[in-house]
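Just one protein chain is left out here, and the rest sit where they should.
So, chain A:
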Amino acid sequence: MSTLTPNDIEIATRAADHFTRLYYTTYDSATRLDDLPNFYRPNSALTWNGKPFEGVDGVRELVSGIPATKHEVQSFDCHPIPGSQPPSLLVTVSGIVTHGKGPAANPANAPRSAVDGHPRVFSQTFMLAPDPNAPPTKSGEVAKYYITADALRFVG
């Protein structure tokens, strides 16, 4: 079994930082239906609140059925997973997501104790892996990574 180097850890950390920004910016954009599937491949496996979807088409189907979102990442973590080179990455994200227009769009008669419209807490875990069929396009890139697995739940 191969071991991890400090360099692996550093690249992984930076990749997670870059990835989470790109991913949620794309998710929250008006063009997510066209753009979000770019992060996936036909063999990607994902679950959304326990509902399974598969591959690029599955992602498109999934997001076609979700209201507009606004994500706020509150914490994230990332490990390179030993075993392959360059290593796959396990990324976990914890944050909140507002669907639709948020609490301000609740009807005037909504009681203050109503939670609807307010942000939900979400937890999302990704496995990212190098794509053997997509060579790096820029110098310095060790590989193009894509989402092999994605598990999301609303948890609050």
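By definition in this document, a contact is a pair of C-beta atoms (placed from the backbone, for glycine too) under 8 Å apart; a residue touches a chain by one contact, two chains touch by 3 or more; residues count from 1.
Note that in this section contacts and distances are computed from a predicted model.
Peer 1: The chain dropped from view, which UniProt name applies: "2-oxoisovalerate dehydrogenase subunit beta, mitochondrial", "Transporter", "Prenyltransferase alpha-alpha toroid domain-containing protein" or "Ubiquitin-related modifier 1 homolog"?
Peer 2: "Transporter"
Peer 1: Write the list of chain A residues that the hidden chain touches.
Peer 2: Counting only chain A, the missing chain is touched by 1-4, 6-7, 9-22, 25-26, 29-31, 33-35, 38-39, 43, 45, 47-52, 61-62, 64-68, 73-84, 86, 88-90, 92, 94-96, 99-101, 105-107, 109-110, 112-121, 123, 125, 127-130, 134, 136-146, 148-149, 151, 153-156.
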